[in-house]
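With one protein chain held back, the other chains of the complex are shown just where they sit.
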Amino acid sequence: MISQQLLYAIAGIGLFTIGLRATLLHQQLLPRLLSLNVCGAGVFLTFIAIAYQGPDAVADPVPHALVLTGIVVAVSALAMAVALGRRLRMLDDE
Amino acid sequence: MIDLVAILLIFVGLFFFLSGSIGLLRLPDLFTRLHALAKADNVGLACVAVGVVLLEASLLASLKILLIWLLIMAASSVSSHLIARDALRREQADD
Amino acid sequence: MELFSLLPLFILLSSLLPGLAIFMLKEESHGLRTGLNLFGAIAKLLLVGLLIWGVFHEKLLELRWSLGPGLELVLHADALSVLFVTLSTVLWLVTTIYAIGYLENTPHRSRFFGFFSLCVTATVGLALAGNLFTFVIFYELLTLATYPLVAHKGSPMAVRGARIYLAYTLAGGVLLLIGAVWLQTIAGPIDFVQGGILSGMQELDPWQLRWIFLLLIIGLGVKAALVPLHGWLPQAMVAPAPVSALLHAVAVVKAGAFGIVRVVYDVYGVEFAGSLGLLAFLGAAASITIVYGSVKALSQDNLKRRLAYSTVSQVSYIALGTAIVGPLATIGGVVHLVHQGVMKITLFFAAGNYAETLGVHRVSEMDGIGRRMPGTTLAFTIAALGMIGIPPVAGFVSKWYIGLGAMEAGAGWWVIPVLLTSSLLNAAYFLPIVYRAWFKPMTQAWPEEQPIQGRWEMPAALLWPPLVTASLALLIGVFAAAPYSPLEWATLIASREY
Amino acid sequence: MHELLLISIPALPLIMAMVSLFKRSWLTITMAPVVALVSALSISVDTTVAIPWLLLGVHWHLDATGQLFLLFSALIWLVAGWYASAERSKPIDTPLYHCLFLTAMTGNFLLIVAADMLSFYLGFAMMGLSAYGLIVKPSQQARRAARVYLGFTLVGELALFSALLLIVSNTGSVLFDELAAVHVSDLAMALLVLGFGIKLALPGLHFWLPLSYSTAPLISAAVLSGPMMKAGLLGWIRFVPTGSENLVDWGQLLLVLGSIGLLLGTLLALLQTRASAVLAYSSVAKMGIMSALFGFALANPAHAQAVIAALLLFAMHHLLVKSTLFLGLHSYRQTRARKAVFVGLAILALSLLGLPLSGGSAAKLQLAAATQDELSLLLSLSAVATTLMMLHFLQRVRQTKPAAADETDASIMGTRPWAAWWLLLPIAWWAPFAPASIAFDAKSLLLIAGGILLFLVIRRYQTQLRRLPVYCRPGDLFHLLARIRLRSPLRYKSNQALLPDLLLPEQQSANDAKSSQLSLTTPGVWWFVVTALLIAALFIPIYL
Amino acid sequence: MIDLLWLMVDALLVTLLLILGWITCASTDIKRGITLFTAFGLLLALIWARLRAPDLALAEAVIGAGISGALLLRAINDHKPLGSSTPQRSAWMTWSINLMALALFCVMSWSMWLTLDQVDSTRLSQLVLSQLDDSGVSNPVTAVLLNFRAYDTLLELAVVLTAVLAILALSPMRSAFQPAGVLLTGMLRWLVPVLIVSAGYLLWVGAHAPGGAFQAGAMLAAAMILLHQGGYHSGSGLNLMLLRVLLVIGIALFVGIGLVMMLLNQSFLDYSPGWAGLLILVIETAATVSIAAALTLAFVGGRPDGWEPVTDSSNPSNSAEFNS
Partner (left out) sequence: MNNLIVWVIGIPLLASLLTIIWPRRANVIALLTALACLLASILLTYQVHAGGPITHALGGWASGLGIALRIDAFSALLLLMAMLVVSAASFYANAYFADPLKQVRFWPLWLMLIVAINSLLLSGDLFNLYVTLELLGLSAVALTALSDNRAALQAAIRYLSIGLLGSLVFLAGVAFIYAGYGTLDLLQLAELARPDALTLVALALLSAGLLIKAALFPMHFWLPAAHASAPAPVSAALSALVVKVSVYILVRLWLDVFDPALSPAATLLLGILGGMAVIWGSWQALLAQRLKLMAAYSTVAQLGYLFLFLPVIVALPAGELRDNAFGALLLLALTHGFAKSALFLGAGVIQQQAGHDRIADLGGTARALPLTTFIIALAGIALVGLPPSGTFLAKWQLIASSIHSQQWWWIPVIAAGTLLATAYLFRVLGHAFGPGDSVGKVVNWGREEIPALTLALFASVILGLGSAGIWDLIVDGRIY
């Protein structure tokens, strides 16, 4: 039977492609940001799936640290994108 | 034995969660849904919390779970109040 | 490093440094600018004198600077380069004086003289280049330095002309670059060696060499204005007179011709090129250009455009000379390099004077101009006679040698008719000008006549250069066989090549 | 000393030409021919001088023929120079005319003294081109004539240039004396005939001569018909090695051409109305005879030398007489004492006829002796023809109106040219022969009488021929050809560069940065395509 | 039997996750999208917990679902589409993107499937665990984060700081909330201290159990955001210099300590043996504070007034002279 690791990895890849597809299709900024985050979540899932050593063993900490960094980076990018969108809207209003 | 009771309690909790969700789906308007959710989920959570406490032996862990339950209770009540107030104000603004 | 080998660098710097200094000058400081210009020109003349002495006594004059693996900047003075350096130095001095007079109270003069000096640096560098790589570098630099000169006036016509000039020359430059690189990849770094570096290497595939020769000749042909590639020359006539004088008589056009001479003699070696059947192609191209240029010149009413087409045809004599295997033809081709330069620059000076003093641009307006401007027209006549090939003036000598060389090489049956038709055509488009100038009475008033100040017909700086170069042409013609004359030097070159 | 004199012969007139641009006086124009005359008489024959650094290495020498030519040409240049300096009318009295007069003289002298082909060619070219300046007058018709002359001279020069190339390339050296031993190729010979033929006005190449002589000022015509024309003959003598066998058929050709020239010249001369035109055509005829004689010399090389010698004397005689005739015509027009001049002209004409006791007859005798009477028919015919022409000329002269008033102020005419002309008359009469050697020859007298008789017969019929067809005007053939306008083949209006602006597009309205809408879809598709290609490209080697 | 059950649970979780992901992406209405996104974040936190990554579960919950959700919700009214219907992409385009995405998915999963089982799965974990004791902390994730790959974390903090700098440079603060109802203020008075305490707890526990600087920082930010929403507009009263120092302290300490260590030992961030634990704690506290400040400013939306030296006229007029 396929191992959990592979299942989650493929789930991660699935999420990655869903997010990728959506990012390219959306026109507006916010939906695109959502899809980007989903895509990011997919990659993180793949990472953690690789780190998973089975139910009993201790998981590989390195991917965890990397994904943590990834999450924080993703949120800062999101914050910046939102601020850019807001500034553009302010300029449009004038 | 304790495990059996814990499992039973958890199932009861889950049942309450399920009813809350069904209420959410079936009920017609915002206020009734809010009502269902806030009430059912809290009760469900309580049962599950107690069940888990029973499973979990250490005191510290059970205290933490209790704290979690309290926090969620406070949060859900305040947020449902806010949502209801905002919906009410918006309805008065509409008509 | 031995002082002598630094001489080529000093010659380059003697026009580069003043040029850069002039760029910095403000528009108003005329005195300083003229001083710098003349100082640069005279300094270069002295250095070239030293160079001639050096080359004559077989001194090693070489300077190498490595730019990368297999990319070496080499300045090397041999007989051929000295000939071209002397020509450009002398004519630069005369043209600087002429330009100073011509551009009196016009805007942007610092910029003009800056690029002017850069252009001469490029020409001298091109002449002194020791290997194909350096030659390509200075060849492109020349295009760069001349573009702003052609576009100097800033009028839409000038800018358009400059743009077309640039399009042609850079396209040519790219082809030359590709040819040079291709050659360097299959034959290693190409140094200019008397008798040709490739003749030594037998293992190279002849078809590749032919394709490379074609690329090189097209690249050089653009500047040497071989027929299909000559479109830019008439367009570039919008440039001010000193520019079209120095550039299209000496620097740019000669660079192309000099390049062809270098490629045929010092890269391929003339026998080897002959054995590959390349020279027939070159000869054909040259002859077609000679005849086509003259025929086109017939129909041009604008004086400078007619001179441009005559340059197109005259420069191809050099190519014709190189295309014929034999010492005499080489002498003819090489010496024509000097003669054509001197004669053509006189014609352009005269054209510039007519335009500047009387606003005459078209040949039809030149009736009776001889009376109004005898000095310039005398110079024009001498140069025109030279171009036709009438004996006393220099033009005859090179035609004579090319003819003899052709006969000697057995190619007489097509070279002589070409020479004859072109001389006839030259006469057909030059003599009417001379005849109008001297013998036709002045019909209508001059378009824009400048009042005559002082005794001479125009300011001295404008009058004397054409006279000087015309007398130079006459002297070269009359004292052709004298020891330090261009002809003797060409014979020296030919003797070293064979 | 002799070398210096020899060098001064061509150098002095050149210097004088430069001087004359600034200061014109009779001294500047006559000094050069005087020196040439003196040196022709004083220099010992065969003095040679070589200047290696001048032109392409120059060799000058004065051999017998050269001396002869130099003597008489210098004489004519001297007298013509006198006339020119005395002349006040517009086209001649300009610095340009004097300068070109002296340059032509330089060319002529250089031609004579040249020992190498290049100097000869230099002289020939200088003489030919500067003569253009002598012919031209402001009138439109004169300018056209001058243009025609120029065209022919240029063609002649180029022919000579290519002939030189051919000869020098197979002989190796430029000197004349080494030329004799070498066989001259047919092509070179043809070019030489063409080159000098134009100068000697062979039939077909002749129509520039009458055109320019009739319109040019008479002084220039004198100089042109005299020394310059004979230069052509000198050219033939120098270049064509008479001794060699293979030129026999060329000789016959020249003989035929010469005789045709004689007939054509005579016929057209008789049809002319203006005196100078008649003289021009008589020159054509005379030149015809000379080229025939030269052809004869080529045809039978055995006694070529003798024939050439006789031919030389005959040419010198003709040179003197023809120039003097032109100068006479000029002074006839200028002076009031027309009667005296007319008498002079008549005397000269008689000498040309070959009246016994005159230079002409002596020349004819010499010629007859040299050609062992094989050409007696031609010579007699030429005698008759000359008589006809001279009589017609004299008749025309009597009818010429005096020139416009301002040209005929006798006072300024002054004595010098007048006296010079009268002095020249006896010399022209006796020309190259010492008076003692003149013998009486009855046969020629008979011929002259026949000629006069024939002339009288023609004169009676001439009245009907009033309306002459157009081609009879001087420069006959030219008028025929004039109709064909020579369009310059490649004159097309647009002088655009071959590569107009297609290479550099002007401002197309490129839409501004397409960032207005934020869509990523299209670029996304492209990105996907590239990624897919990349993966495929990476996987190729594994599965191929 | 048990692992079959676990497999079913995993399958359920995965399908739920994929469906939720698909819906979040495909939703056109932005409000609906954001709520779904928050739910997606929480589910993801659940999965991290399932995959034995407690630190990540915490972080995902707080940052992924919490802060991101809050930012997006706050930004909704900023991004109301201008009413212009977005140009519909041609069917061909959408179809090709779907096809390409599918192909990419297949290739990637095929390649993952091929190699995942052959490679020895321990990879770096054995190495980390063996070196854990001299890393100064017992929680392996914190050890990797703040010792083994401390440089990554430093740069990550730099990224956060850059984002905040950009936000500050772009626009001024949003208008404050009106004071909320009595109920919310009441709850806040209780909730905020609890949050702060638990943030401190998380920070402390990070050394030996899941937790750490980022989760604590986010928690602290959540507290501040709640205060902000409750109407306690901290914009005016805030002492600006303090805010500047707060923003900067995290990285400043990190780099400072790193350089000092470099001077003492032979390489950057090479903690001398005894000091590792303490230094890591110091760095973590500074980081927590910085992240909290940064995330709050991100939520608040721009620079508090007085942040820029000259008149804080945010109108673009002064930038007229300086257009693109």
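Structural remarks
First chain written, first letter: the chains are A, B, C, D and E, and each begins at residue 1.
Just so we're on the same page, a contact is a pair of C-beta atoms (placed from the backbone, for glycine too) under 8 Å apart; a residue touches a chain by one contact, two chains touch by 3 or more.
Treat the numbers as computed from the prediction; the structure is a model and nothing was measured.
Residue E:I251 is the one among E:L20, E:I251 or E:A292 that touches the chain not shown. Residues of chain C in touch with the missing chain: 23, 65-71, 73, 107-108, 111, 133, 136-138, 140-141, 143-144, 147-148, 151, 154-156, 159, 162-163, 166-167, 170-171, 174-175, 177-178, 181-182, 184-186.
Chain A meets the missing chain through residues 9, 12-13, 16, 19-20, 23-24, 29, 32-33, 36, 39-40, 42-43, 46-47, 50, 62-63, 66, 69-70, 73, 76-77, 80-81, 84-85, 87-88, 91-92.
The chain not displayed touches chain E at residues 107-108, 110-112, 114-116, 119-120, 122-124, 127-128, 131, 147-152, 154-156, 158-159, 161-163, 165-166, 168-170, 241, 244-245, 247-248, 251-252, 255, 258-259, 262, 265-271, 308-310, 316, 318-319, 321-324.
The rule is simple: only the chains that are shown with their structure count from here on.
Leaving out chain C only, every other chain stays linked by touch in one piece. Ranked by how far their CA centres sit from the centre of chain C, the chains are topped by B.
Highest C-beta contact pair count among chain pairs: A-E.
When you average the Cα atoms of each chain and compare centres, the chain farthest from chain D turns out to be B.
Put simply, the C-alpha centre of chain D and that of chain E have 107 angstrom between them. With centres taken as mean Cα positions, chain D sits 129 Å from chain B.
Residue positions of chain E touching 2 or more other chains, listed in rising order: 86-87, 89, 94, 97, 101, 104. Counting only residues that touch two or more partner chains, chain D has 517, 519, 521, 524-525, 528. Chain pairs that touch, as defined above: A-D, A-E, B-E, C-D, D-E.
Residues 517-521, 524-525, 527-528 of chain D are the ones that touch chain A when the two sit in their complex. Note for the complex: chain A touches chain E at residues 1, 3-11, 13-22, 24-31, 33-35, 37-38, 41-42, 44-46, 48-53, 55, 58-62, 64-69, 71-80, 82-87, 89-92, 94.
Note for the complex: chain B touches chain E at residues 71, 74-75, 78, 81-82, 85.
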